[in-house]
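The structure under discussion appears below in the form of structure tokens.
With one protein chain removed, the remaining protein chains of the complex are shown where they sit.
Chain IDs A, B and C follow the sequence of writing; residue 1 opens each chain.
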Amino acid sequence: MAPDLLWTLIAFFLTILVLSYVLGDNALFRMVMMIFVGISAGYGAVLLFYQVIMPRLITPLVTAPPADRMVLIIPAVLSILLLFKLSPRLSVLGNPSMALLTGVGAAVAIGGAVSGTLFGQISGTISLFDLSGLSSAGSAISQLFGGIVLLTGTICSLAYFHFGARKKGEENTGAQPAIIQLLAGIGKVFIAITLGALFAGVLAASLAALIERLDFLINVIKPMIS
Amino acid sequence: MSEIICPYCGYSNDIDALTCLSCKKSLYDDVEEPGNPPQQEGMDWLNTFRGFDTKTNASTLDLKPGDGSTDAEPEIPDWLARIRALKGEEAPPLEDESLPPGEMPSLNNQDADLPDWIKEIKASDSPQPGKENNEDFPDWLRNLSAEENLAPKPEASERSGAALPDIPDDLQMDEPAEFNFDAQSVEGNPIAPVSPPLDIGGLPDEFFQELTAGQTHAAEEIDQPDLDWLLERAQTNLPQEEAAAQPLDELNWQDQPSLEQPEPEPSANESEPVESAELPAWMFESGEPAGNETVESTEIDFASLEGNLTGTGSEDLITTPQEEELPDWLLEDKAAPPAQAPEYLPEAPSDVETGEMPGWLHAVRPIEAAAPKLVKSEEESRIEASGPLAGYQGVLPGQGVVTHYSKPPVYSARMQVTDKQRIYATLFETLIADEARVGAPAAAKTESSQLVIRLAVGLVMVVALLAILILQPGFAAFPTLVPPESVAFYDSVQTLTSATTPPRVLVALDYDPALSGELRTISTSVLEDWMAGNSGLAFISISPAGPALVSELVNTAAIQIPAYLTAERVINLGYLPGGASALAALANSPTRAAPTTLDGLPAWESLLLQGMNTVADFDAILLLTDNAENSRTWVEQVKPAAGDTPLLVVSSAQVAPVLQPYVQSGQISGMVSGFTGGAAYEQLTQSASGPVRRYWDAYQGGMLLIAALMLIGAAVFGIKNIVRRPK
Amino acid sequence: MRAPLSTAIAIGAGVLTLLGFFIPIEALTSMRSLLIEWAVLLAGVAGLVAIVHLLSVHWRKMTASHNRSVTSAFLLIAFGVTFAAGMVLKPGHPTVQKIVTHIQVPIEASLMGVLAISLTAAAIRLFQRRGGWMSVLFAVSAFVFLILGSGFLSSFANIPVLKNLLAAVNSLPVAGARGILIGVALGSLTTGLRVLLGTDRPYSG
Partner (left out) sequence: MITILGVLGLGVVFLAAGSIIILRMIGKDHGQPAFRKIAAFDDLKKSIGLAVENGTRTHVTLGKASLTQSSNPSALAGLAALERIARISSTSDRPPIASSGDGGLTLLSQDMLHAAYRSVHAPELYDPGRGRLTGITPMSYIAGLLPIATGEDVSSHVMIGNFGPEIALVAEAAENANAFSLAASDSLPAQAALFASAQEPIIGEELFAAPAYLEAERSHAASLQTQDILRWGVIVVLIGGAILKMMGIL
């Protein structure tokens, strides 16, 4: 049997077994899931070794000039300390490595949130009100109208998430001021529309995947039949 | 994966292990120890929750025979073990307690409130004189009674006076909102009642000591008549719904005035041990042999105590501690060798001296007050008889729980029921059983309907799509309305590929294999156009599986452009780990972020990438993505570094709405998203045999089918909701 | 204070990276790049450690005396074969890539296909699970965008009113998306800051 045909048959049967989940959870499906987890972990481990550990640690430690090697000693030590996480007793030794990872991760997240999303979305919303360079009054009005609708939606969606509530003595009433309730009510409408649109998008993407798989099955069976 | 956590080393042991595989210590000694600190941890809502539990959580009471199976034994939660331990500690004094005449008939005060049929039954029995005499109680006990009678009492009397069909409602009145099992179970969540498996191992030794002590007392001191009233009192101790739900052969209680208490009253229950030695005639009716009675009374005392401890709850309706339904552990404990009893006996004299706290007072003290003291005094009083610690006081008992474990004796519990009683009982039982089963069928119904819907939807969709894919009916018109972002995308590609020098494009592959079906289909046409312009393509993958997907994608696209030399014009920079951070590094210095090819060769010295140092040196950046977050990072961190280099995006339909703002703000120069975008692009390129065109019928058919199914579902369940609302 | 050394490292590394993000001074930006490189390396090592842990968990399941999990054996075998092949042949080798394209891709794509069915079933049962006008709006919006996404209406593109209407409807989700994204950004900011302020110390195990 040609190797390509063998690979195709493997893919064919795996597709069938996974699609059998439509009929309900079953032992074969669970078996395939475990194989899948194992294979992806194996491939991931190989990639991590060849694409991360080797080029970023081992190779430079061997080939880099002495000055760079001195710098590399720190991540090397931290990496070794991280290996202690495999032992419940000694796992505390890996905490400094995890601390560095968490600290840098938090900073990256803050940077992305502020300069990326926050500023990006605010400037994106404001730019809708840039009426300069519009040819006609009609287009200016329509853009202005569109801008106002989007601005209202954005503001109300933000207001919907307001957490603060009134306190009666020590008791949390959970009630919010009327104006926030009003804005939140409008915000809910926009959020529901957005989630609905995204849901349709997710359905479209997954439907495309289903169609592609079914087409694959047909293409495998067709030659066998004919 | 069922397991027991070792209280000493925390090792997860198998469900039926008695000793820890790791530290070899018994798993059932004091298992609740580790659990103590969190209770003081100030989690108010959970504390109140737990507080409710000991009063009302019926699921903890579900003493079905099957539950006692040894397989399930180790699964007993600690809290239940604690409750049992407390019950065990309270048990012995009940045997030798005596009650002044005034106490018992406190239940009779409610005659007026009773349903007529119970009054009828009562009329056939000798009435009980006397009233509840609280003066005889110590102050703290009076307060206790007062506290426990606060809220429920008026409602109780009011409701218990109502017609029979109302009774089941009453039974649920004390159930706190948080414990509305029926409501929860309809939602199919874990709040649906669960009967915890029983475990003798989970119980502290004191429990067994008390049990054996209890039996010894029962055997030696309690004479026949006393046993009868104990039986009656035990039954009255049960919450009303428990008693009411007893199977027919257990319903002799109905002709006992003690049962005229239609509402469980903690205070009444607690004061019941304070009964007169001169018991009324009706109390002496018994058809049972002494031996049986002895044990039976003890058992039912435990049951009644359980009633006291766990209070009422909808589950109590179907969990009557009748003889054959008594859990194994209870029967086994009674079968434990009495010889051991004296050694473990607490300092509770069999005959109460004047001025000392009588046994019944032990029994009715608040559990919190009684339990620790009892355990302490007992441990302190115990003197080791043998071994190296011989003569020492307060040594922990050596016996493992297993030594108490033996096959329980079987007791018969025949009760004489008249036809009239049988009719009432059946009626009562049916009413309550229906009430108790409110949640379960609803949940089951929901679950089954959910599975049926899923199966039906699956079959309909798969069959419909297969039919369309096989038949290719061609009913779906290719879109004529092309989104502006797709037009912008097409224009950029055309402009760059028609230039004199072939463009060099950084292709970022940022999708998982899950969506490769969609993205490969869309991007094949796009790549074909780039290849037709002999563009140099440098692929970099953000997802781990990306490098493998690259070769698949390139091979698929190259089939249509045989003249394109993939070996020279395509380079695979492999996987770029690190997500957003790595993208930032790529934006700063691509040569440093992705120095080698997938094969480990120096990438930036190759012919294709020679002289390139920044992402701005590329003629275009093509992002193939199904990931909203990474797309944002590309827009927010890589695009600024790329300067005028256009960022073109081929995206999955699921992220299109998220990327729309960036398209509007011009940060994304052009976008093709989903099959719709792919179809639009193929329309613009006038490609007659594009991959999207092949799937278009199935895609449009599938989308319309899903929309139709949603509409049907909304109509059916929407109408159902509207119809249900008035109820 | 718990884990003072780790807390100091987290705060120090975080603050330096953050400053390098906002203040484009050579010293800070290069320090930021260096720290990010280290973080990426450590994330890779952490990935390997976690994979070893995953294997140990499944080994325990497989060798348990009770409730033994047979499927765990498949996981371990699949891992062993893939890892050995990958280490020997390297990730770029066609055979290793075939493992991805002919085993991983079909399984993932099929699961995505199953998701289409699960989501359709969930959408059908939406009103059984939860009522309220937000659900109604969600369902209406999903229905409308399913029709739009199917390209069914684009056949009527020659109607100008419809064209403008579709354009307006298509831009509506942007408003809600912006609101949610800004909100998430605010949450990310405060959550990240809790780590940099040392009040959240997930690494102090």
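The definition used in the following text is that contacts are C-beta pairs under 8 Å (C-beta built on N, C-alpha and C of every residue); 3 or more make two chains touch, one makes a residue touch a chain.
Keep in mind the model is a prediction, meaning the values are calculated, not measured.
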Partners of the unshown chain among those that are drawn: A, B, C
Among A:76, A:144 or A:220, which residue is in contact with the omitted chain in the full complex? A:144
Per the definition of touch given earlier, which of A:44, A:75 or A:146 contacts the omitted chain? A:44
Of the candidates A:11, A:104 or A:189, the residue in contact with the absent chain is A:104
Interface with the unshown chain - residue positions in chain A: 25, 30, 33, 36-37, 40-41, 44-45, 82, 85, 88, 91, 94-95, 98, 101-102, 104-106, 108-116, 118-119, 122, 125-132, 144, 147, 151, 154-155, 158-159, 161-167, 170, 172-176, 191, 194-199, 201-202, 205-206
Missing-chain contacts on chain C, rising order, are 2, 18, 21-25, 36, 39-40, 42-43, 46-51, 53-54, 56-57, 60, 71, 104, 107-108, 111-112, 114-115, 118-119, 121-123, 126, 129, 138, 142, 177, 179-184, 186-197, 199-205
Write the list of chain B residues that the hidden chain touches. 1-12, 32, 34-35, 37-39, 41, 43-46, 49-50, 53, 57, 59-60, 75-79, 178, 184-185, 187-192, 194, 196, 443, 447, 450-451, 454, 512-514, 543-545, 578-582, 627-630, 632-633, 654-655, 657-658
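Just so we're on the same page, only the chains that are shown with their structure count from here on.
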With chain centres defined as C-alpha means, what is the inter-centre distance between chain B and chain C in Å? 26
Roughly how far is chain A from chain C, centre to centre by C-alpha average, rounded to an integer in Å? 3
Which chain A residues sit where two or more other chains touch them? 19, 22, 40, 43-44, 47-48, 50-52, 104-105, 108, 112, 115-117, 121, 124, 194, 197-198, 201-207, 209-214
If a residue has to touch 2 or more other chains to count, which residues of chain B qualify? 454, 458, 461-462, 514-515, 517, 545, 547, 574-575, 577, 581, 584, 600, 653, 657-658, 661, 664, 674-676, 699, 702-703, 706
Tell me, which parts of chain C touch chain A in their complex? 3, 5-7, 9-18, 21-22, 34-49, 51-55, 71-72, 74-83, 86-87, 90-91, 96, 98-100, 102-117, 119-120, 123, 134-135, 137-146, 148-149, 168, 171-186, 188-189, 191-193, 195-196, 202-205
Within their complex, state which residues of chain A touch chain B. 19, 22-24, 40, 43-44, 47-48, 50-52, 54-55, 104-105, 108, 112, 115-117, 120-121, 123-124, 127-128, 194, 197-198, 201-215, 218
Quick one: in the complex, what on chain B touches chain A? 451, 454-455, 458-459, 461-462, 465-466, 469-470, 514-515, 517-518, 521, 544-545, 547, 574-575, 577, 580-581, 584, 595-596, 600, 626, 632-633, 635-637, 652-658, 661-662, 664-665, 667, 674-676, 694-695, 698-699, 702-703, 706
